[in-house]
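Okay, structure first, notes after.
A protein chain is absent from this complex, but the other protein chains hold their places.
Coming up: subunit A.
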Amino acid sequence: MIKAILIFNNHGKPRLSKFYEHYNEDTEQQIIRETFHLVSKRDENVCNFLEGGMLIGGSDYKLIYRHYATLYFVFCVDSSESELGILDLIQVFVETLDKCFENVCELDLIFHVDKVHNILAEMVMGGMVLETNMNEIITQVDAQNKMEKSEVSLTLFDIYS
């Protein structure tokens, strides 16, 4: 299961945080700080896996991260997830963001937190991987965005057919 998904920039400013397990406010902030602390220290030529964060879970948990320019994408998972699988899932996530925002940048994440969350929700649901196919995710998100334009709630049967 995925326990948390964090995105922060090179300075440790959180850009998105989604926890699939409950922690209180302070712990969440601490987790973000600790994760940033751990991840930011790592060179480019080391592996993308980290074990043993104290706050989130302990020994069974793993941090799997990718670094894109100014942003760190960190997934915190337990042992039931495949390391490389998650690594590619992050890639899928970023590529999807790139498609949805047409050349995604940090600002997109800042100003459209809700949209990013919605995209994420189509990919990971309650900590479980729901969809790994970029096109599928985009179809779902687009279906919702269409609604935004017309601002009327219509039955989706029309959209799908």
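Observations, loosely collected:
Just so we're on the same page, a contact is a pair of C-beta atoms (placed from the backbone, for glycine too) under 8 Å apart; a residue touches a chain by one contact, two chains touch by 3 or more; residues count from 1.
Assume contacts and distances are computed from a predicted model.
Here one chain is missing from view; checked against "Pyruvate dehydrogenase E1 component subunit beta", "RNA 3'-terminal phosphate cyclase-like protein", "AP-4 complex subunit epsilon" or "Prolactin", UniProt names that protein "AP-4 complex subunit epsilon". Listed here are the subunit A residues that touch the chain not shown: 14, 16-18, 20, 22, 25, 28-29, 38, 42-43, 45-54, 59, 68-71, 80, 82-85, 87-89, 91-92, 94-95, 98, 103-108, 110-111, 113-114, 117-118, 121, 125-126, 128-133, 135-136, 140, 143-144, 147-148, 151-157, 160-161.
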